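Incomplete set of chains, arranged as in the complex.
The chains carry the letters A and B, assigned in the order they are written, with residues numbered from 1 in each.
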Amino acid sequence: MFRKDSPADADFRAEAREWLETNLPHTLRGMTARPHPPEIMPWYKALSKRGWIAPHWPKEYGGMGATLAQQIIISDELARLSAPHLPVQGINHLGPILMRYGTPGQKAQHLSRIISGEVIWAQGYSEPGAGSDLASLTTRADDKGDHFVVNGQKIWQTWGHYADWMFMLVRTDANATPKHAGISFMLVDLKTPGIKARPIMNIADDDEFAQMFLDDVVVPKGNLVGPLNGGWKVANDLLAHERLGTSSPQHTMEVLARIDRVSKANGKAADPIFRDKLAALRIKVTAQAAMFWHAVDMIATGQPLGPSSSTMKLVATDNLQAATDLLIEVAGANGADSERLTTDGEPTDVTQIFLQSRRATIYGGSSEIQRNVLAKRVLGLPG
Amino acid sequence: MDLLLTDEQRLLQDSVAKMLAQAGGVKRTRALRGRADGFDSAVHARMADEGWFGLVVPEGLGGLGLGLTELGLVLMEAGRVLAPEPIGATAVVARAIAHGASSSKIFAGVLEGRMVVMPAIAGHADGPVVTWLVPSKESGVRLDGNLVGIPMAASCDGFLVEARAAPDGLSLGAEDTMLTYVPRSTPGLTISPRATVDGRPFADLALVDVKPEVVFLRDSAHGAFHDILLFAAAAELVGVMSAAIDITVEYLKTRKQFGKPIGSFQALQHRVVNDYARMVSVRSFVFQVAAQGLDISSSMASALKAHAAAEALDVCKSAIQMHGGIGFTEECDIGLYLKRAMWLSAWLGNAAHHRARYSALMA
């Protein structure tokens, strides 16, 4: 919607499409649950070898140095084949942070091993007692001269039980006011003694998360990223940029494609009432695409998205959930099946994606938190 | 708002709640998920002993002769702990077959909990999708058709199948629609299991030239068979919703962020209040329909099911949201409430289906 490829981009798209169609194993297409890292890492490494694992990274760090248009083409084409989600904490999150805040040594040690897929990273921000109120986190790193000793718990580590390293926020000043001024950003090798991971099954019976227990874990001083007690800024600086990816209309369009398949298979496609609901949803997704492309233009011209990216996340996640609502509705008497439905071409899962979509308004800052942020920082409301 | 119940009704409600809690509550339901039989036959038998399956069976036929208010109260309590036994379906089946002399053995088995007979009704079409036909005098009645999402299909003893006359078949006038009993192992009946999010066993049924064991011609007792089942699903959804709200309110009082219980934040307060109002509106609807007696109208039954199904899904999704990250985990009970709401909403036709049925009946 809205954009047409330039001739050069069209060539790039054709190239990407052909390569992906040839190389993405069929067993990894059309999945709802994320396959486990052992199943997925060969594909990660294949993409890496092709040079496409990190389109947005500069070439000097082993990335593709792609234009924003090319980045979007790659993600479009991956979505077109319903390619599986990859472990992206290293590529999307830690990589850009290290490029901005890392020491030369940290960059040399970690960046190439993210690109190669040699190291899987987990993100260690949330804690059982610190979710929406992240700044109140209590996992503490005590300064022992040449190293820190870390004690506490982290939760919601995506594939934490498969990860090799974790970047995390820890408390390095218990008395800081405001609380976020006492937080540091550091890296920990998960093979360090004292670390245990407990897998957590999610509502869709997918063991994607883990809880990490840290008990007298020794972390070298050299693993601190950015200044001591400066971790809050390190972690939050690139957040708005990241929200762009989660707000892409592609996610909801993938659900629309399922709705299409199911409604054609069971005849609902001809029902005018269903068609009206579908049109309403498509219109909203078109508006969301407009917001997305507006944000892309902002970034492409070097302007900060700032807290306004929260607006996009609210709209995007509402649409995603409205789409999965319609998906289980159109499935009718099969709307609670946990098996895939028989549809033309490929079987279509309806309930797992409905359940998975619950996450959209909770993770990455719940919708309530996004609204708080917008009320204060964009509309200037008091309190 | 408080409920307006008689002392007897309150006693019933309390005894049901107590029995289900003693049996193990939601923990029991969680443990039974994924099991082939899907429920605990010992508990099922105790329910029979308590008389639950005869609630709406006339006293003269061995039932308690009570009304939909009592049935609704039992099912609300069952919904609150997500009891896996098919209480509503069994009670409605028992009522439907209580009158037939030819079915007295089956009726007794169902009433006493020794047999499990499941209603086999389409939830995706405006009427029965199974057709009956009498090919010849010797053959008797034969059934053909396909049914989707029949509960406990893999483990029950048989099905009460709603069937309509085949287009080219015999006409019996008012009895063109009939109920028939088909044992599970009847030749021509294929049972294809299907997993649902609810964790209980369901199946699709395919009937090809099936000879039912018993044929019930329509009488007043099965007139409202289909519609009382809709009522039962709605009542159970009220229980699911109201427990989901209670669990959420408790969590909002306990969970602290930003130095205070998250239940002190106005946005969450207003959200849970809206959910509460939704639940009350469905609950009131259930009780007012119940007060009309057992001869429930199809338009009212569809309106009720449509309302209950839509509101319960919204309330349970909202409950997950208010739980935040923990609500997204399998280990948190609130997810089981959403899944039961999904199943009960889809069973016998979802909100969109019953809104359309209501709309057609009102035209």
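Just so it is clear, a contact is a pair of C-beta atoms (placed from the backbone, for glycine too) under 8 Å apart; a residue touches a chain by one contact, two chains touch by 3 or more.
Predicted, not measured: the structure shown is a model, and the values here were computed from it.
S.K.: Only one copy of each distinct protein chain appears here; write out the full complex's composition as a formula using the labels shown.
M.R.: A x2, B x2
One rule holds in what follows: only the chains that are shown with their structure count from here on.
S.K.: Hey, how far is the Cα centre of chain A from the one of chain B, in Å?
M.R.: So the centroids are 39 Å from each other.
S.K.: Touching residues of chain B toward chain A in the complex: what are they?
M.R.: That would be residues 122-124, 148-149, 194-198, 256-259, 262, 265, 267-268, 313, 317, 320-321, 324-325, 327-331, 335, 338-339, 342-343, 345-347, 349-353, 356 of chain B.
S.K.: Okay, in this complex, where on chain A does chain B touch?
M.R.: 126, 129-133, 136, 155-156, 200-203, 205, 209, 266, 273-274, 321, 325, 328-329, 331-339, 351, 354-355, 358-359, 361-363, 366-368, 371
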